[in-house]
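For this view, one protein chain was removed and the others were kept in their places.
Right after this comes chain A.
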Amino acid sequence: MKFCTVKQYFDDENNNNVTNGIATTVIPLPNKHLKIKANNKEMEQYEQELLRNVMPQELTKLILAANYLNFKEALDFFCRTVANAIQNKSVDYVRKFFGLESDFEPGEEEKLCKEFAWSFEGVDED
């Protein structure tokens, strides 16, 4: 089931969503996943490794690839990795991590800050 998309991907002409580099990371994943399912600790280690080696933009490409290939476990895994990376971090950290710039009017951002003040409490030091 998981691999019919992969087969058809190779038959497709227009596959700019999945560059070759990504394909070499995503395709071996099923084996990795079967191994990982058996051992939670190993999954944590793999996650750490992934974060260290893979820049945020690689992760998002992996997410897009997993989504395109309809590979739910990989998609959940990568999304969870991103979520863990930004959990309990300050807004500035997350902005830097994602490479985002604030496009709010100066007053707007302050208003939001006040409205959701409770959600910004107790975050990790940058």
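Following the convention adopted for this analysis, a contact is a pair of C-beta atoms (placed from the backbone, for glycine too) under 8 Å apart; a residue touches a chain by one contact, two chains touch by 3 or more; residues count from 1.
To be clear about the criterion, contacts and distances are computed from a predicted model.
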{"item": "Protein name (UniProt record) of the chain left out of view, among \"1-aminocyclopropane-1-carboxylate synthase\", \"F-box domain-containing protein\", \"Proteasome subunit beta type-4\" or \"Vacuolar protein sorting-associated protein 51 homolog\"", "value": "\"F-box domain-containing protein\""}
{"item": "Residue numbers in chain A that touch the chain omitted from display", "value": "4-5, 8-9, 12, 14, 17, 55-57, 60-61, 63-64, 67-68, 70, 75-76, 79-80, 82-84, 86-88, 91, 94-95, 98-104, 109, 112-113, 116-120"}
